[in-house]
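The complex appears here without one of its protein chains, the remainder shown in place.
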Amino acid sequence: MEFPALALLVLLPAGGAGIVALIPERRRDLILPVTVGLTMLPLAVALWILWEFEVGNGAFQLTERVLWFEPLGISWNVGVDGISLLLVVLTAVLFPISILASTSITKNVKMYMVSMLILETGLLGVFVALDLLLFFVFFEVTLIPMYLLIGIWGSENRVYAAVKFVLYTALGSALMLAAIIWLAVVAGPQLGGTTFDFTRLLDAELSSGAQLWLFLAFGAAFAIKVPLFPFHTWLPDAHTEAPTAGSVLLAGVLLKLGTYGFVRFNLTLFPDASVRLAPWIAAIAVVGIVYGAVVAIVQPDVKRLVAYSSVSHLGFIVLGTFALTTQGIQGGVIQMVNHGLTTGGLFLLVGMIYDRRHTREIADYGGLARVMPLYAGFFLFTAFASAGLPGLNGFIGEFKVLLGSYLSLPVHAVVAAFGVVLAAVYLLWAYERVFTGPVTKEENEKLVDLNAREISILVPIAALIVFLGVYPRPALDRIEPSVDVILERIEAQTDYDVPRFGTTAEIDLAAEGD
Amino acid sequence: MTAETVVFVIFALAALAGALTMVTARNPVYSAMGLLTTMFSIAVFFVLNDAHFVAAVHVLIYAGAVMTLFLFVIMLIGVDKAEDIRESIPFQRPMAVVLGAGLFVLVLVAGRASWVTGTRAVEEGGALGTIENVADELFGVWLLPFEATVLLLTIAAVGTIALAQFLDKPRELAAAREAEIAPGHEDEERAE
Amino acid sequence: MTVTAGWYMALAASLFTIGAAGLLLRRNALVMFMSIELMLNSVNLTFVAAGRELGVLEGQLSVLFVMVVAAAEVTVGLAIIVAVFRNRATASVDELTGLRG
Partner (left out) sequence: MGYLWLVIALPLAGAVTLLLFGKRIGEPGAGTLASSLVGAAFLIALVGSYDFITGSGHAEVVSGFAWIPGLGIELALLWDPLSSMMTLVVTGVGALIHVYAIGYMHGDPRYGRFFTYLNLFIASMLILVLGESFGVLFIGWELVGLSSYLLISFWFEKPSAAAAGKKAFVVNRIGDFGFLIALMVIFAEVGSLSYGTVFEEAAEVMTTGTATLVTLLLLVGAAGKSAQLPLYVWLPDAMEGPTPVSALIHAATMVTAGVYMVARTGALFELAPFSAGTVATVGAVTALYAATIAIGQRDIKRVLAYSTISQLGYMFMGVGAAAYVAGMFHLVTHAFFKALLFLGAGSVIHAMSGEQDMWKMGGLRRLMPTTFATMVIAWLAISGIPPLSGFFSKDEILAVTFDKGGWFVVLWVVGIATAALTAFYMTRLMLLTFWGEPRWDEGVAPHESPRVMTAPLIALGALAAVGGFLNTPFRLGRLGAGLEHFLEPAFEAVEQAHLPAAGTQWLLALVSVAAAVAGIWYGWRRYVERELPAEEGGVWDSLLAGYRVDDLYGRALVLPGKKLSEAAAFTADMKVVDGAVNGVGALVTRLAAWLRPIQNGLARSYGVGILAGAVALVVWLLASGGGS
């Protein structure tokens, strides 16, 4: 591919950040529109890549490889495949929307926009990087702007939340860095010289002990990022303190770094360890699903509620990933995109009432449905999408994950299915306390419904939710080949065979499901 | 007992005596004098080891420049600052003695092991430390370090001058601050 | 009984130890400074003795370099001591504990 699409995709936002920095202080009003325009460019490139992507082929496409530092074998090695394609498009879509939603930012707006654009560069880079060190660099690049977003533009104890977020993630990524270096330096020679190139490192044979430790090192970084059960306490704080756009991106894309990392690196580089640890990590994920949902029910603060719901939904993704079945992993990957849309939408909505009432406490609201019918409609729509109502996008991922994981981990799947019930409980109870019933507080009386800008933000997300819910076929067809590539690799490397179906009765069914 | 041994013994004793007086002298001037004697005996040892140029340089710089500087500063600070004997830091004394002795013994033991000092070279005749040889070496292989020392010295000079400036600055700053804290500003100062 | 390099080494070691002891025992900044000079000189002696022993000139050259360093150090050190003395009117090291942990 001579036209460096991916390089353009990743570096455009950084360039944009430069341009925004040049806007003179007295033209402050220009900053937001210019930034939205700038984020449109990577969106265009992302859509072009989506168009260019050859559906049936599971390998990496549009790869570019420019040698960066010869002795250590570090190179600008990027490529996109079925798994990262949709995440790239999701990131490109969410950015213009979240910037459009951050009109309530008044304090040094320019720096805000610059850090947003740098965040976009980091996120796009992470999903396309095929060189382990490049992946790590972008992984860290996303950290700094996020820290600024939470630390400067957050609400009350934002500094605590920002520091906690950074330290927690940095601890994880430090372990990962150690593992990356060990991998490159020790596994490198087997392939002729230390190399960080992911595609070549795949052929390195690692002893099962080494695989275990490396899996745990990578796993720790991704588990904190996902976040899996014991490591999740940074998420609610980060979400409650982050500004709206920060929360949308944090939940929409940043959390996916963890799950993407599990699928991209842990399953492929360490197949033996993955097969051995799969039930354990799936168990932690299931605990996360139920625990996240249970804790979400009684949260007094609506943002914390949605944050805990994210913990629960991402538990589904990890369960799907470590069910090690084609449907399970596909469900996980599509659920990453779906969760990005639904939870992103929820945070946008919460941001909108926060801009009006400046409080996140559910108790301060009541009877909003009469005062803001359109807003209530959108909220209910997104809440049901997030709770996995068929016909909307949340259902596709969760249904596939549940059916897929039942094939290999029946008990986990059954317990996880209970999460679906809890999801309905916490969402509807929150909806009831905020929207139904008479209007108790008089400040809620004079709240004004959504304006044109806000509607223009929500409509594209709602459209995508319905489209992915009703006709997910194009998305699923793009993911399937890459997932099959991973599973074939695991089957080749280990003696694990992926359960198709008909687990108990040992007859082979001629009529293969479509 | 060749002449060389005799000279060695005499000056060794001188060096040790000088060192001891430096450490134990109550008055800094006496310790300066002690150090001076040690330096001269070391210069003699340089000569004994055919390092004539280095001995000259040693005497010139060390004994000359450095010691005079010390004496100058001692005079500046005031010669009569006698120190009281009591040792304020607990365990300081015993630790110093133990570590000093330990180090001495160890170094001697290390001296024994051949891998520490390397093998003896063939006997090569006296004219080793002459200016020509030293010059060839210095401006040949060791040119880069030589240039580095130039840099070092300039920095040291600049540093010293800066410190000298600093000397006056505090006094001016202190004086300025007194003037500013006129009675009216008391509360604003504290509030800030 | 010719004078071998060992003797010089022994002498240098003793001088070094005396310097170290002086550094630890004395409280006056100047005396401590002088002990450091003494330690440097004993190192020079070892250099020269070893140089002669191994028949190479590097010994003497390193002495030169040590001297340069010592000179630079003395100038700056003394300037600091004088500056400190000017502010605190004391040369005793134990009172100067500003840079505590």
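In this document, chain identifiers A, B and C correspond to the written order of the chains, with residue numbering beginning at 1 in each.
Keep this in mind: a residue touches a chain if its C-beta (ideal position, glycine included) is under 8 Å from a C-beta of that chain, and two chains touch if they have at least 3 such contacts.
This one's a predicted model, so the numbers in the text were calculated from it and none came from an experiment.
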Checklist entry - Among the chains in view, which touch the chain not shown? => result A, B, C
Checklist outcome for this item: Checked against the full complex, the residue among A:280, A:418 or A:467 that touches the missing chain is A:418
Next on the checklist: From the list A:95, A:198 or A:291, pick the residue that touches the absent chain.
Outcome noted: A:291
Item to check | Residues in subunit A touching the chain absent from view | outcome: 164, 168, 230, 232-234, 291, 294-299, 326-327, 330-331, 367, 369-370, 384, 389-391, 395-396, 399-400, 402-404, 406-407, 410, 413-414, 417-418, 420-421, 424-425, 428-429, 431-432, 435-438, 471-473, 476-477, 480, 500-505, 507, 509, 511-514
Checklist entry - Which residue numbers on subunit C touch the omitted chain? => result 20, 23-24, 27, 32, 93-94, 96-101
Checklist entry - So which bits of subunit B touch the chain we can't see? => result 89, 92, 95-96, 99-100, 102-103, 106-107, 109-110, 113, 115-116
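By our rule, only the chains that are shown with their structure count from here on.
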Checklist outcome for this item: Note: subunit C sits from subunit A at a C-alpha centroid distance in Å of 62
Checklist entry - Can you list the subunit A residues in contact with two or more other chains? => result none
Checklist outcome for this item: Per the touch rule, the subunit B residues reaching subunit C in their complex are 1-2, 4-5, 8, 12, 15-16, 19-20, 22-23, 25, 28, 31-32, 35, 38-39, 42, 45-46, 48-51, 53-54, 57-58, 61-62, 65-66, 69-70, 73-74, 76-77, 81, 83, 87-89, 92-93, 95-97, 99-101, 103-104, 107-108, 111, 117-118, 120-122, 124, 128-129, 133-134, 137-138, 142, 145, 149, 152-153, 155-157, 159-160, 163-164, 166-167, 170
Checklist entry - Which bits of subunit C are touching subunit B when the two form their complex? => result 1-3, 5-11, 13-22, 24-28, 30-31, 33-35, 37-38, 41-42, 44-45, 48-61, 63-65, 67-76, 78-83, 85-87, 91-92, 94
